[in-house]
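A single protein chain has been removed from this complex, and every other one stays in its place.
The block that comes next holds chain A.
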Amino acid sequence: MPMEDAIARIRKRYAEQLREHGARLRPLLDQLVSGRATQDILEEVQFRAHKIHGTAATLGFAELGTRAAECEHETQAQLAAGNVAPAALARVAARLELLIREIERAERAS
């Protein structure tokens, strides 16, 4: 099978994975916005953003990769500082919102 066909097939499967990431991240965004998020929630956000960051650009979703990296780094910074204050959560929420929007765009494109 030519490489392009294989990548196209993987992109399709990746879109399914993105749907799952999106479904898991939306409730986390709600919790961040409400200011009730815990360290566990930040870790979950960071983990999923990290996964997307590692794969998106290689599969042709450069913008998604950038948004995921920004979200990952912001979350990582707050986790490193042990910061779950409302202002810190709001910064993570802003990045996460952009990431979710980009996930939806990538889903529509694939």
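Convention: a contact is a pair of C-beta atoms (placed from the backbone, for glycine too) under 8 Å apart; a residue touches a chain by one contact, two chains touch by 3 or more; residues count from 1.
We adopt the following convention: contacts and distances are computed from a predicted model.
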From "Zinc-finger domain-containing protein", "Methyl-viologen-reducing hydrogenase, delta subunit", "Response regulator receiver domain-containing protein" or "ABC-2 type transport system ATP-binding protein", the hidden chain's UniProt protein name: "Response regulator receiver domain-containing protein"
Where the missing chain touches chain A, by residue: 3, 6-7, 10, 13-14, 17, 50-51, 53-59, 65, 72
